[in-house]
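My structure is below; once you've seen it, I'll send some questions.
Only one protein chain is missing from this complex, and each of the others stays in its spot.
The block that comes next holds chain A.
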């Protein structure tokens, strides 16, 4: 087996791949200037390769000169056409790469700046959106604070001694009994001289000074609720009546004496119920003097007390005589009065009138009308 191996291995030569003849191998083979081994390899290849054998035959026929000449030309042509192209190609590729790199960088920074800009705008807007709430809060908190600070100190600080000296005794005992005594003095200063600080707000100190805390608390709560609306109105009423009475006095010299007592008792009777606190607060409300306002407030008081007929009368007067805000408000209240009296037709008509006025109560009127 071992001895036959080289012989065996030789047979593989039949199928061993051999490269084609090179440029100078061809003429050398023709001229017989090859070594035995080389010649054998060339002949092995020639047995397989049609191209090389064809070339050999052609060369043998045509001669060597043209072959050398044309081969040299062709190789030069290949070198010329391919190498510069490849060099140019490389340069172009490099520049292209650089350009794309640059443009990508430019795009990147553009996009980055855009994103930063948009983000900052977004953040800023979010910041602004979140900021507005604080100012209203401060405003809302400031207004009540201002009110609180404005009203109580004036009453408490200035009036405490006066009130305590006069009223501690009567308040807990009999409200009704105490009222007639205090009403007349309160009404008079309000009418003659608008003097707010003296009698301003004795209500808060009174309950605190009083013995029964429960009663005081209840009274204070009710009183505070009614104060703002009713108390000041009463003084307005008083003022208005005085104005009326003055006019009447001027107009009708003798008749004024008969008529005066009539209007006066009415307010006094009505005032008597919530009396003790309101009377002392009359002066502060008297500061802004407006007949329409007084009339309106008086009517409100009547309405609150359930005296709808009287209230309707006054409201009608305001609606007929004045214009603007109070006319509208009066009409609206008139409608409410009619509604509570059960006269729905009149109420509806008046609500519609309010809507027609197109004022700040329009929405309320519309709602009331819708709910009827």
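Please note the rule applied: contacts are C-beta pairs under 8 Å (C-beta built on N, C-alpha and C of every residue); 3 or more make two chains touch, one makes a residue touch a chain; residues count from 1.
In this text, contacts and distances are computed from a predicted model.
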Complex member absent from the view - protein name from UniProt, among "Sigma-70 family RNA polymerase sigma factor", "NADH dehydrogenase (Quinone)", "NAD-reducing hydrogenase subunit HoxF" or "ABC transporter ATP-binding protein": "Sigma-70 family RNA polymerase sigma factor"
Candidates A:75, A:290, A:340 or A:363 - the one touching the absent chain: A:75
Contact residue for the chain not shown (choose from A:31, A:50 or A:358): A:50
Of A:21, A:312, A:329 or A:368, the one touching the omitted chain in the full complex: A:21
Absent chain, residues of chain A that touch it: 5, 7-17, 20-23, 26, 36, 39-40, 43-44, 46-59, 61-62, 66-67, 70-71, 73-75, 77-79, 81-83, 85-86, 89
